[in-house]
Every structure is written in structure tokens, then in C-alpha cells.
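One protein chain is absent from this view; the other protein chains keep their places.
Labels run A, B, C, D and E following the written order; every chain starts at residue 1.
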Amino acid sequence: MKYGARNEITATVKKIKKGSVMCQVDMSDIVANSMCSVMTLDSINEMDIKEGDKVKVIVKAVSVLIIKE
Amino acid sequence: MKYGARNEITATVKKIKKGSVMCQVDMSDIVANSMCSVMTLDSINEMDIKEGDKVKVIVKAVSVLIIKE
Amino acid sequence: MKYGARNEITATVKKIKKGSVMCQVDMSDIVANSMCSVMTLDSINEMDIKEGDKVKVIVKAVSVLIIKE
Amino acid sequence: MKYGARNEITATVKKIKKGSVMCQVDMSDIVANSMCSVMTLDSINEMDIKEGDKVKVIVKAVSVLIIKE
Amino acid sequence: MKYGARNEITATVKKIKKGSVMCQVDMSDIVANSMCSVMTLDSINEMDIKEGDKVKVIVKAVSVLIIKE
Partner (left out) sequence: MKYGARNEITATVKKIKKGSVMCQVDMSDIVANSMCSVMTLDSINEMDIKEGDKVKVIVKAVSVLIIKE
């Protein structure tokens, strides 16, 4: 399995918050960095994700913003 | 400084690859996870980023894809 | 503070509409152009944004679509 | 013509910079705010855009990041 | 009408699911491939889209992820 994206990390699902259309998945990686994804409720239901699951987190490099403080 | 995005991490710039329009910035976080951003050459020139710089990496949750393998 | 994005403008928050997961922030710039951002409710709560606040609006050039009518 | 996006503005093309795959279109709106879009060279060739053209600029609200400085 | 995006298809609206901030539009193309868009409730109300309508579906190439299984 290979992804056409430069950012790829394994994470554990910590919390799922469901709305009527969208839902939010809070995760953490192996060193406890927090990560978050928002997707449709339909997608999360089809994926059948629950707290404690290991998932792959993918972000295309074009979606990453760099800030120099 | 507060960002309207759920994913925020500090990283160090490892390598910058410049094309004629776009450029690619490879970074790593404190535990050596690699990250990557693509932006315009104009943006990187204005930011004046170079290898070794500390930057803030921001990703909105809607841009994050979860895969269950 | 420098942003790796080509589109950057200062705006005033006009209205915030909160859902259970996502929220919508309507803004206007100095010449009354309207702008809009959607983010998680968690993000807006952490930012502590309210109507009348001045904010920076950032959009990466790759997210901008041009249409020739 | 109606767009499923919250951010919509008319702009004038100021400058086009072409790379081998991507190209960058710098624009300004009626009050001289600068805007920028990056797209494929194929797209710009098909659109047949040139400096001075009026275009519609569209951004979905989910792609807009707010920062509180 | 020309769009600065590489992915463009005509589809028929099959189902609209409205939340308080966001809504989801399920569509299908001429060969019954399903497609889906999420946008603000404000946008869909302004577009006045309903089931059975023909719409144009636009996706920028940078937003498309390829996976090799």
C-alpha cells in the first residue's frame, strides 16, 4: 500500500465526536502528539472506527502551512 | 498567536527543494518524524526560511485523511 | 510572523454560527467584502474569537480556484 | 451561475508565471488587494487566461484559516 | 465558462443531508458512480439545489490523492 502524499503517520484514535453531518476524530501518535481529522459521519460509520483503533493519518504536502514566528 | 486549526506542531527545516513555481520543504519534528510542505517559491522567498530553522506546521482537520488498513 | 501562503488579509469577525462539531465564521475586510471560514468548534473555542475581533485570514494559493465566465 | 462556496470575488489577472507542471496567477481585486492561485499549466492553457483578464476567484470556507495575532 | 481545475464532471443530486452548519450532497454521474460534496448550509441555500438537479462537480488536481494498493 503506497500513498501519493508526503505526510503519513500511524496514530491511535482517542475520541470521536459525532454531529449530524460531520464528525471529529482526535488521535495521538506514538509520542503523544495530538492530531485531528474531520470527516463526514457517513465515512466514519463505514470505516467502523472506534476509540483505541490504530489508523494511518495522511496529509498531502500542499495542505500543510508553514509559519515562521 | 492562536490558529484556527486542530493540527499544530513545531518542526525543524531539513531540506528545501526549489522549482520554478513551487518548492518543497522537508522537515522533522522533535522525535524525527518527517513532515513536508509544498508552497510557492514566492512564499518561501518572503519567509526567508533556510535549513535548520524552527517553524510552526499547521494543518486544518478537514485536510487530514484517515485510513484503516 | 510570516506565513507560507500567498493570500493574507485582515478582517473583522461579523458573525459566528456554532454547530455541534463545526462552526462558521463570517467576516468582512476593510472594504466590506465578505469572507467565510469553517473550522471545528474546538478551534474556535480555543481561539476565543468573538464578533468584532480583528483576525488574519490565510489561504494557500493551491486552494484558490479561478473561473473565467 | 451559482457556486457552492462562501468566498467569491472578482479580480483582474496581473501576472502569470509558468513552470513545467504548475503555474501561478497573481491577481488584484477592485481595491488592489493581491490574490494568488496556483493551478496546473494544462488548466491555464485551456482557460486561455492572460494579463488584464477579469476572473472569478472562488475559495471554499473549509480552506480558509483564521489566525488571531 | 472555464474552470481552473483538472477534474470536472456533470452529476445529478441524489440526496441532501442538512446539519446546523454543514450539509452533505450525494450525487451520481451518468454511469452511477457516487460522488459527495460537503459545504455550508448557507451555500446550499443560496444555490437552491434540490434532488434531481444537474450540477457541475469540480475538484482541483492538488486535492486528489492517489493510492497504489
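Brief remarks on what is shown
The rule is simple: a residue touches a chain if its C-beta (ideal position, glycine included) is under 8 Å from a C-beta of that chain, and two chains touch if they have at least 3 such contacts.
Nothing here was measured: the structure is a model prediction, and the numbers come from that model.
Every shown chain touched by the omitted chain in the complete complex is listed here: A, B, D, E. Residues of chain D that touch the chain left out of the display are 1-5, 19-22, 40, 42, 58, 60, 62. Residues of chain E that touch the chain left out of the display are 1, 3, 5-7, 9, 24-25, 27, 29-31, 33, 35-39, 47-49, 53, 55-69. Remark: the residues of chain B touching the chain excluded from display are 17-20, 22-24, 36, 38, 62-63, 65-69.
Going forward, only the chains that are shown with their structure count from here on.
Averaged C-alpha coordinates give centres for chain A and chain B that are 17 Å from one another. For this pair, chain C with chain E, the centres built from the Cα atoms lie 22 Å apart. Shared interface positions of chain C, defined as residues touching 2 or more other chains, are 1-6, 19-20, 22, 24-25, 36-40, 42, 47-49, 58, 60-63, 65-69.
Arrangement of the chains shown, judged by which pairs touch: an irregular graph that fits none of the line, ring, star or complete shapes. By the document's touch criterion, interfaces exist between A-B, A-C, A-E, B-C, B-D, C-D, C-E, D-E.
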